[in-house]
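Just one protein chain is left out here, and the rest sit where they should.
Going by the order they are written in, the chains are A and B; count residues from 1 in each one.
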Amino acid sequence: MVRVDGKGSSDSLIKIRGLDKQYKRGGENIDVLQGLNLDVDRGDFVAFMGPSGSGKTTLLNLLGGLDVPTRGSITVAGDEVTHMSSGKLTQWRARHVGFIFQMYNLIPVLDAFQNVELPLLLTKLSKADRKKHVETALGVVGLSERMHHYPRQLSGGQEQRVAIARAIIADPTYLLCDEPTGDLDRKSADEVLQLLHRLCTEYNKTILMVTHDPMAAEKAQATLHLNKGVLVEASAVHAGGVA
Amino acid sequence: MKYAHLIFANLRRKKLRTVLTVGSFAVALFLFGFLAVIHKAFSGNLDVVGVDRLMVINKVSIIQPLPTSYKAQIERIPGVKLVTAQTWFGGIYQDPKNFFPSFAIDPETQRQVFPELTVPDDQWNKFVGDREGAIVGSKTAKRFGWKIGDRVPIQAPIYGGTWDFNIDGIYDNPKDGIDLTQFWLQAKYLEERKTFGKGQIGWYTVSLSDPDSAPRVIKAIDTQFANSPFETKSETLAAMTASWVKQAGNVEFLIMAIGGIVFFTLLLVTGNTMALSVRERMGELAVMKAVGFSDRFVLFIVLAESLTVALIGGLIGIALAKLMTLGGDPTGGILFSFVLPISAVVLGILAALGIGMLAGIIPATNAMRLRVVDALRRA
Partner (left out) sequence: MAIPIVYNLRSMKVRWLTALAAVLGIAGTVGVFVAMLALAHGFRATLVNSGSPENVLIRRAGSSAELDGSVDLDQVNALANEPGVAHNAAGKPLVSPEAVMIAGFNLRESHTNANVQVRGVSPIVLEVRPNIRIVEGRFFEPGLAELVIGKNVTSTYEDLELGKTIAFGGQTWKVVGVFDAGGSSFDSEVWADSRVLNQVYKRPENLSQSVTVRLNSVDSFNQFKDAVTADPKLTVQVDHEVEYYARQSKVLTTLITVLGGLVAFIMGIGAVIGALNTMYAMVSERGREIATMRAIGFPRMSIVVSFVFEALVIAFIGGLIGCLCVLKLNGYTTGTMNMQTFSHMAFAFQVTPILLGVGLIFALLMGVLGGVPPAMRAANRPVATALREL
């Protein structure tokens, strides 16, 4: 169940309270996020939309532990991440978050198998175990026959699906997607969105997605808009006439 | 190491660049090896020559002679173990440019004073009994294709005429830095056949019973013959060799200068290449950090790439230098030696790694400091 009023239950998977984020740009302080609240439960698929510069990526970075807020708290699966040290945060991230970016996702000099295997190198799994996991993940995203292809041999959609395989391989608590279809053609975009949808419905994955694409948002269960530094629900926005 | 494939994959990213960088290291280290070989050739056998032997020459100049009567007098000085005399013969084989050192030696004492120039006993004994016999160092023998039993004509510009010698033996020593180019003939034959300078020899080499007594013995010898028509100047063999080496000029400085510039240039080029390679990969490095690899990991992996390139290139360069020495002296025997000492190999590899480290440290640090957020925002 997704809420933005700060009144969610204490056993939400992700709980954000009173999140502020300020940037300095050209000597001025810009308040990107102001008192943002969010509750997300396991298995939720949420889309974040909003105009450019509204802070969507900022929010995602904060949710992924890539950045620290100016004020407020972020709690994931009971862990308060806002005050973790950089080192601990990195470890925490490896364990809990799966990232899918708009680009740069795959390392061009590694093949699909090796790309998907990357997060597992941080664990103590044996080579044989890693192999099993990679094969499974690639199976889930439907690219088993392309295991040893290099990114340049894959289409845009296939690349993103490999990226998704990598994102889910360590069985993270939730997936963060930043404009995953932004760089893709319609067909590829659909492939990717179908997959994300399946991950949510079949595998009960929690997915938080930032997007411009209304078709992408449709695949999600809930759409939130970032407006004036806080999240509001889609219906509220529609009422305001925003497309 | 489970991350090895990452390092090599990154190096394969721009194959030409990696090949060129490895090539740069190879060339630099080859040059380093080459300079080390030359350095060794000019240093002579400083480490081999001991401080337990003295050379006693005419004070005016080494080419002035000393009387044979001095031998007995030097032997009587306390601390002196053995005395042997040598006289420069100045022989030429076929062409003056085929230079090699030739001396008349005293067979009774030569081997004891110069134990490192080893001759098999049977060959030595033949030489001792042969008036026109000669012993040759293995390097010179090889150079002219002389074999035991050959009779070789040697021109003697100093004493006149052509003298024929029987090659009765070859001296050798596998250790590095030993002079294997000398040609020995019998002192008594020279004394017989020469028409001037009778009763004189070139210089004496004295072996000491105790190396620490060198200064005392030196003083004793030179004082003994002071104010005589043939004043002496005595020095340890090591000191004498050192000053001969210094005469060879500022080769040391030249070599250091060249070596320094070469490595500096290498550092610049490699540093530049590494920096570029990291700049290109900012996005990927950011994703790796996002996935969970630590900042320090990224630092190490960039450094590891730099070090790998350095090591491979360095090994190739040193190996090529070693190969070159096996091909023999390109100047045709002028150089004292043409070998690559182990110390140079080790030093070279360390230098290569050092440069690899220095070249990679700044890009690696930049990669470490990279904030994921900033890198991704560049998109």
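For this structure, a couple of remarks:
Please note the rule applied: a residue touches a chain if its C-beta (ideal position, glycine included) is under 8 Å from a C-beta of that chain, and two chains touch if they have at least 3 such contacts.
Not measured: the values here are computed from a predicted model.
The undisplayed chain touches these shown chains across the complete complex, B.
Residue in contact with the omitted chain (choice from B:Pro67, B:Gly90 or B:Pro211): B:Gly90.
Per the touch definition above, the residue from B:Leu82, B:Val269 or B:Val373 contacting the chain not shown is B:Val269.
The missing chain, though absent from the display, is touched by one residue of B:Gly23, B:Pro115, B:Gly129 or B:Pro215; that residue is B:Gly23. Listed residues B:Gln155, B:Asn173, B:Gln224 or B:Thr365: the one in touch with the omitted chain is B:Gln155. The missing chain lies against chain B, touching residues 14, 16-17, 20-21, 23-24, 27-28, 30-31, 34-35, 38, 60-64, 90, 92, 96-97, 99, 155, 157-158, 160-161, 229, 231, 242-244, 246-251, 254, 257-258, 261-262, 264-266, 268-269, 271-273, 275-276, 279-280, 283, 330-332, 334-335, 379.
Quick note on the criterion: only the chains that are shown with their structure count from here on.
Averaging Cα coordinates per chain places chain A and chain B 65 Å apart. Against chain A, in their complex, chain B makes its touches with residues 2-3, 5-6, 9-10, 12-13, 283-284, 286-295, 371-373, 376-377, 379.
Of all the residues in chain A, the ones that touch chain B in their complex are 57, 61, 64, 66-67, 86-87, 90-91, 93-95, 97, 99, 101-105, 107-110, 114, 118-119, 121-122, 127, 166, 170, 178.
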